[in-house]
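Removed from the display is one protein chain of the complex; every other protein chain stays in position.
Residue numbering begins at 1 within each chain, and the chains themselves are lettered A and B in the order written.
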Amino acid sequence: MEPINAIVALMNFVVIPATAYGAQLALGALGVTLVYGILRFSNFAHGDSMAFGAMATILFTWGLQALGISLGPIPTALLALPAGIIVTALFLLGTDRVVYRFYRRQKANPVILVIVSIGVMFIYNGVVRLIVGPGDQFFDDGARFIFTVRDFQAWTGLDEGFGLRTSQAITLITAVIVVAALFWFLNRTRTGKSMRAFSDNEDLALLSGINPERVVAVTWVIVAALATLAGVLYGLDKSFKPFTYFQLLLPIFAAAIVGGLGSPVGAIAGGFVIAFSEVTITYAWKRVLAYAMPDSLEPSNLVQLLSTDYKFAVSFMILVVVLLFRPTGLFKGKSV
Amino acid sequence: MNETLRNTLLFAGVAMMIVLTGVFQSWNSALVILNMGLVSAVMALGVNLQWGFAGLFNVGVMGFVALGGLATVLVSMPPVGEAWAAGGTRILAGLAIGAATITAAILAFGRMAPGRARVLVVLAILVIGFFVYRGVLDPGVEAVERTNAASTGYLGGLGLPVILSWPVGGLIAAGAAWIIGKTALGLRSDYLAIATLGIAEIVIAVLKNEDWLARGVKNVIGLPRPVPYEVDLQRSREFGDIVGGLGLDPVTASGLWVKANYGILFAIVLAIVFVLAQLALHSPWGRMMRAIRDNETAARAMGKDVTRRHLQVFVIGSAVCGLAGAMMTTLDGQLTPASYQPLRFTFLVWVMVIVGGSGSNLGAVLGGFLIWFLWVQVEPLGQLVMSALASPLPEGSALKAHLATSAAHIRLLTMGVVLLLVLRFSPRGLIPEK
Partner (left out) sequence: MSGANDGPYGGRGVRDASIVNPRAGGELVTPERSGDATPAEGAPFLAGRGMTGGYGKGPDILHDCTISVNPGQIAVIVGPNGAGKSTAMKAIFGMLPLREGSVVLDGQDITALSPQDRVKAGMGFVPQTNNIFASMSVEENLEMGAFIRQDDIRPTMEQVYDLFPILREKRHQHAGELSGGQRQQVAVGRALMTKPKVLMLDEPTAGVSPIVMDELFDRIIEVSRTGIPILMVEQNARQALEIADRAYVLVQGANAHTGSGRELLADPEVRRSFLGG
């Protein structure tokens, strides 16, 4: 029984991967929740917006790599991020101008916007596949690890070790910075407050002289930034494949709903709840339990509750349980 | 232009496009499009029941279609005796324990007074039940999957005529829909969209992973057919004589004949489903459904049990999707879980319904044919456009190669554009609800 080894193994296989994944989901869910709060519909095109943002960043990354520019141990993609965000923001603003604005002007039932977003999803999906193809794209350069399992073992002399991948560290640092910036923006700036006001009470916001088109435009820019970040971080951490992003829609929606649709704090909490449940339920606990339990009780099988292919089932079960007991989500979905 | 004429022209237009495919490409392709068009029309009718009649947003069509596909395997494939002997009973027992656990948890939750004790009891039932379930099930699964893994490795089906699997597919889908509907529609405001999105992914995950059930990603191939095999026809003297009399090549003719047979079967099913849907739409039940959809508060005030009605129509619509899924798998002759993609099996059906006209059965049928036709034919058209675009480029350039390979993705783009155009300029669809 070696509790330290158990904790280290737990860190390596559960805590770190789940935290990174949770941060990616949280960034995705923030985008969904902002559109839900301000434009009042669930954006089915969000997964593909993430794919588009990641793709734009990848293209710039390749350009930089071709020019021989790199950040050394840090992925070049970070340098390409601002350009990727700008292109994605222009793309989403263009979509809003050509597609969504018409229905907004008409005061159309938000259900129409949901269906419209399905059409937009098809188009984004087609555009991304047309440009980079449906396959895996590799764009992570720089150092793979900040420290490896071996390094850790050498430092501590433990049997187990945990490594920290560059992409995981970058995900966490970026997520913290971005979320802090977003909350500062929403709660401290005039524009951010006007977005919250618009989400809370549209008519009163109009009567207060808040320009709805400006609020919507700012929202799309923020959504583009969040989607690109989430897409790039996920791509660095796992891999970039257009279809994967489409599949992320379910855990992202689940995170946003579990947290309480329309609530940014909820989106973040929801992202981590979903990520930790997915990882813990699909992780084979044998290794950790072997250290944590006396030898006589050591488990013989893998102690994996569900195969990893059922990770969607996990997000879904969490969602159902939360909705049954707290129909408005963990943080009452009220407004942005 | 009066309405009947307009609708006739629309259908004639789609029929013409399929005929032109026959003339310019091959009659074989035309029949392939027609058959899947028939299946798509049935799926669209199912979604139209839910969305068009009742306003329920089901984005899990893929899951119900896949359950229909599973039904064909479970009904039509011969049972694998060795596998049953190896672990069949264990698996059945395991599943029974799983079901009993969930029932017990629900009962305990319903019967006990709210409080910490209830939470603990329910949790205990679930946790203990889960481990017992896995303990009983897992060895059985392992034994079954080990049995002749390369060719079977699953329990097989019941060995019944494949056509029986169509209603069974509907029933299985209906059962799944009942469970989802009961959970998602009972909440204060419903969460059906996300629930169906989730369940569809789960159904596909089960199909991919539970090899004992339908071989998972190893696919079940060679499903029995409700129509003759081409080879048998070619060998038959009688068929040869008839075809020879018409001056056709027996190999081509047998292929066409088989497809035509499928077409006739599917057309019969479509006709039945369509007539039933029309009757339902104009029945008091259908009127009540629409009344609830357009003013739920008033309907509730009049004492209508809205949740119950919604559950009803959700189950029926899903059953129709399951039926269509079974038909499709029968047509394919194989179950390939990896081929179920939400864009193709959920959202494309939605495009069919919206383009056809929400709430209009005729529209759903038209949308099914039209959108399926486009889905198939946009790719060769895209190829043409792309090669025209690429022709001035030098041979062997990277861009040229890229353009050539990307034609396949044009169809997604086209579907999005078609949907947006219809929403913008004719939001009620090509054949609007009356």
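Just so we're on the same page, contacts are C-beta pairs under 8 Å (C-beta built on N, C-alpha and C of every residue); 3 or more make two chains touch, one makes a residue touch a chain.
This structure is a prediction, so every number in the text was calculated from the model and none was measured.
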Sole touch to the unshown chain from B:22, B:139, B:240 or B:427: residue B:427
Given A:45, A:132, A:230 or A:261, the correct residue touching the omitted chain is A:261
Contact with the hidden chain, among A:14, A:74, A:108 or A:289, goes to A:108
Out of B:37, B:55, B:170 or B:382, only one touches the absent chain, namely B:55
Touching the hidden chain, out of A:98, A:143 or A:204, is A:204
Listed in rising order, the subunit B residues that touch the chain left out are 51-52, 55-57, 189-195, 293-296, 358, 427-428
Residues on subunit A facing the left-out chain by the touch rule are 36-37, 40-42, 105-112, 114-115, 190, 193-194, 196-197, 200-210, 212, 253, 257, 261-262, 334-335
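Simple rule for what comes next: only the chains that are shown with their structure count from here on.
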Whole-Å distance, C-alpha centre of subunit A to that of subunit B, is 30
Counting only contacts in the complex, subunit A reaches subunit B at residues 42, 44, 99, 102, 111-112, 114-116, 118-127, 129-130, 133-134, 243, 246-247, 249-250, 253-254, 257, 305, 307, 309-310, 312-313, 315-316, 319-320, 323-324, 327
Per the touch rule, the subunit B residues reaching subunit A in their complex are 57, 59, 130, 183-184, 187-189, 191, 193-195, 197-199, 201-202, 205, 208-209, 341-343, 347, 350-351, 354, 402, 405-406, 409-417, 419-420, 423-424, 427
